[in-house]
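Got a structure here, written out as structure tokens. Questions coming.
What you see is the complex with one protein chain gone and the rest in place.
So that you can tell them apart, the chains are marked A and B in the order they are listed, and the count of residues begins at 1 in each.
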Amino acid sequence: MEKITKNDVHPKIVEALLRDTNITVEDALENEMILNMGPQHPATHGVLRLLLRLDGESVVACVPELGYLHRGYEKLAENMSFYEFIPHTDRLDYLAPMANNVAWALAVEKLIGIEAPPRAQYIRMMISELARIASHLVAIGSFAMDIGALTVFLWTLREREKILDIWDILCGARFTNSFTRIGGIANDAQPEAIAKAKWFIDQYEENLDECERLLNSNRIFIERLEGVGVISGEDAVELGLTGPSLRGSGVEFDLRISKPYLFYNDMDFKVVTYPEGDSLARYFVRADETRESIKIIRQVLEKMPLGDILLNQPKKVLPKKTEIYSKMEELIHDFMIVNFGVNPPVGDIYSAVENPKGELGFYIVSKGEGHPWKCKIRSPSFVNLQSIPHLIKGRMISDVVAIVGSLDPVMGEADK
Amino acid sequence: MSSLKELIIQKLKDKFGSVNFEFSEFRDELTVLFDKKNVVEVCRFLKDDNELQFKLCEDVTAIDWARSKNRFTVVYHIYSIKNGFRLALKADVDESGCSIDSVSSVWETANWEERETYDMYGIIFNNHPDLRRMYMPEEFEYYPLRKDFPLMGIPGSNPLPKK
Partner (left out) sequence: MGLEAKLTQDGIITSTIDAVVEWSRKNSVWPMPMGISCCAIEMMAAGDPKYDIARFGSEVMRFTPRQCDLMIVAGTVTYKMAHVVKKIYDQMPDPKWVIAMGACTSSGGIYRSYNVVQGIDQFLPVDVYLAGCPPRPDNLLNALMQIQEKIGRTKAREFRNKKLPGPIVLQNN
């Protein structure tokens, strides 16, 4: 962190920092300091730049600056077909890549007007919930590491490695695996993957209890987090928070129950909410949500039917390789889909799923061509980050780290 | 669900008789198109009404149609937690006089979303508390998501440090 004067910062940012001040000194920055928690920082969860205006140790105003990881996703989507964009959706929220794949596949299927077969949908549910557990484990681990408890980070990463092993067996890649396809999934779940998933959920709860025993009654942990970054339910909805940050303020809003997708309305689980609205409540929400995910995975593994994993509709869905090499019709359809893309009807849809970070939405506008005319990605981390200036006002610098960690932003998705 | 759609259509027509609404439905979602000068009133009514309560603003974005008349369309997606219903609002914006009123006084979420739309498309939002660029550096002169901006960028527009 370096001290900079107001001549080093862009004038528009200085204007934003000095806004709504109730200080009547002539030069407001004489007694105060602008501190730059720069894009490269151990505790800002990626490349986020926070410009803080400090009065001693307490923060008077804060201006976040994004855009250090802006890779131009929306412009890229306008130039690629729907199939070609699947690997790009992996890199959005890179802690839970499977969940983004499922979100994109659901959005395009809604636009085209098809539905994947039941076995594919059950497998999609299983990998979404595994992605949720993986993401929350990293969130808890790095959050605890920022507060100072280094051991918890290593233990949660060890659990996460087991989930990455399951994905490795399932589709060949540990991480950023583009597993879903439009109309189903890439390949079937092998028996080893299912057995490993069963073994994982049986031994997960004890390991989570072990990590929680270190933290839940730890005096330092609780005193550092209780009452820090409080936001009420009304304000949270006003600011657009979704996901665990909203459920930690008492609002019971979960897209898996309000607008169910896949087979979530057949599953029996509860939505975890805590009414306090501080950082400790958000941490508890995440830890308990992983337990609910274990319940869902257990039910999925019991109820999974046998059957196809890719829809059999050659005009819209890439047909299987064995049929392409032996039948003429399928060969023609494969050629058309790969070269020109699936041609959906003219129109626009918005489809949202419940990602581990919040609500991930895709707004796709189609003019009947093989590539979208416009694709907007509504990322939860972008909207969650907007609440930082509200939560930080009046607190000290060390609380900034705790608050950013409890909101759990991922810059790959906030910067698109 | 269809009764809620009819309720919304009825309420909007009753309250804003002079405004010309165009309702359309695609894949079971309702879209309302209206003139850009009524944006703030319609949004405030939808948020404050007791039965509707569209308190969560999910998304604000724009579409560039690349045509000479009414080049842009600004799209708002709002959600009502009480009824579990999502609504899309649209307003056309012309290229000359490329501006529309800001709804950040109605929903706080729209603050950053509108800044992002300004950064990417160049649409100015009147009465916005803090209209700055979001992703691109302040010195950048172009608007990336417009259809006349090439994918690889314009050489020289973004400086790189020397080796």
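Following the convention adopted for this analysis, a contact is a pair of C-beta atoms (placed from the backbone, for glycine too) under 8 Å apart; a residue touches a chain by one contact, two chains touch by 3 or more.
The model shown is predicted, which means the values in this text are computed figures rather than measured ones.
Chemist: In the intact complex, which of the depicted chains does the undisplayed chain touch?
Modeler: Within the full complex, the chain not displayed touches A, B.
Chemist: Looking at the whole complex, which of A:Gly67, A:Gly183, A:Gly361 or A:Gly405 touches the chain that is not displayed?
Modeler: In the complete complex, the chain left out is touched by residue A:Gly67.
Chemist: Of the listed residues A:Arg158, A:Lys198 or A:Arg213, which contacts the missing chain in the full complex?
Modeler: The one listed residue touching the chain not shown is A:Arg158.
Chemist: For review purposes, identify every residue of subunit B that touches the missing chain, sorted by number.
Modeler: Against the left-out chain, subunit B lists 135-137, 144, 149-154, 158-163.
Chemist: For subunit A, which residues touch the unseen chain?
Modeler: For subunit A, the residues touching the absent chain are 2, 7-10, 38-42, 46-47, 67-72, 75-76, 87-88, 91, 94-95, 138, 154, 157-158, 161, 164, 174-176, 411-412.
In the analysis below, only the chains that are shown with their structure count from here on.
Chemist: Please compute the C-alpha centroid of subunit A, do the same for subunit B, then give the distance between them in whole Å.
Modeler: Computed from C-alpha means, the inter-chain centre distance equals 24 Å.
Chemist: If we count contacts the way the header does, which residues on subunit B are in touch with subunit A in the complex?
Modeler: It is residues 26-27, 29, 55-59, 61, 63-64, 75, 77, 81, 84, 86, 88, 107-109, 111-113, 116, 120, 129-130, 132-138, 144-145, 149, 151 of subunit B that touch subunit A.
Chemist: Over in the complex, which subunit A residues touch subunit B? Could you list them?
Modeler: By the definition above, subunit A touches subunit B via 10, 12-13, 16, 19, 66-67, 70, 72, 74-76, 79, 110-111, 113, 237-240, 242, 251, 253, 258-259, 347-350, 352, 359, 361, 363, 365, 373-374, 376, 378, 382-383, 385-386, 415-416.
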